[in-house]
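A selection of the complex's chains, in situ.
We call the chains A and B, going by the order they appear; numbering starts again at 1 in every chain.
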């Protein structure tokens, strides 16, 4: 685990151009290490998870449409800059996705944040949506869908299906993720080829204890 | 101002390999635009400055020495990761550098943060240090020196000189900066060729209203 031949980051091109991995650096690798380590305290886990989340959120926001603009500086000069388009919102998938809400607010102060609850049937393993709250005009918005751990991709598939039922265009969805297995990446990319996906690592083992450790509940 | 031919980012190689500029993207460009705009409210200014500060701090931390380590995951697998060396600290240059303290704490929970106050003589424009507080073993530490706006480089030169007087090695200093003029970059790089410098933009005009707007004081 963790050795180069087991990581799938190298052949990321297999997943198409809409799957993006944070440019790997020592810093991010250190955060991933802390989150993988079973000896990390809950307090540290939350602190370092929040850092990695902010980095993924920043990179996700970078996928949003921008346009050129001109502003005037305090000295009266004209500065040619960029500005966001308006009409973005966040949607977290309960429960682990909620861990990413604060990170999104740290970057976009008063962004609207909706939420989806998907549950799996204990027998059939079929996922189904039992709760959803969205901004009422979500069909006109760019949506940052937040879900930190993708093992199978099932939950995300249900969530995206619900978003599409609410009129959200597939190409308007950016999935913000921390850890993703190659299997989940393949399924999600194939199901929704126009959706953008941001993650920090493709690895055969996803840290499934994330939500439990972050929130301290079952 | 702001047109490609006026920016110096292209010929960054002139400054040697220790000056690094954040990889430019739409996101960072948007933050820079908001901070340049004279119509930005103080509340927004602080919010977006804090975001750009965190990005620069994250990249600065990435310059620190790391070493390989192995950790055990909750499932009992061994994960080959990275960990920081210990013995880092922050030093802010009063006043504008203090705006970066919270960003550093958002990334390094209980990092020690010292401070330097440099004042310029009204007549001679000579800078001199009037106050300094450091961790007592600062000579053995890596130092993140925080100063967001560099117009002339004078203040930073004084601050680095004081750090060196306290036994800090030049190669152990990482200067975290938001906006830098080419003139300041040249002076600082020439004076301290072994110090690393991180900035988000090289531009002939530095937003000198930064401290005044961030803190709301003269």
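As a working rule, a residue touches a chain if its C-beta (ideal position, glycine included) is under 8 Å from a C-beta of that chain, and two chains touch if they have at least 3 such contacts.
Computed from a predicted model, the values in this text were never measured in an experiment.
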Full count of same-sequence chains in the assembly - 2 placed in this view: 4
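The rule is simple: only the chains that are shown with their structure count from here on.
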Chain A and chain B: spacing of chain centres that average the CA atoms, whole Å: 29
Residue ranges of chain A touching chain B (in the complex, touch as defined): 1-3, 23, 25-27, 29-30, 32-34, 36-39, 47, 51, 54-55, 58-59, 61-62, 64, 66, 69, 71-75, 77-84, 106-107, 109, 205, 207, 209
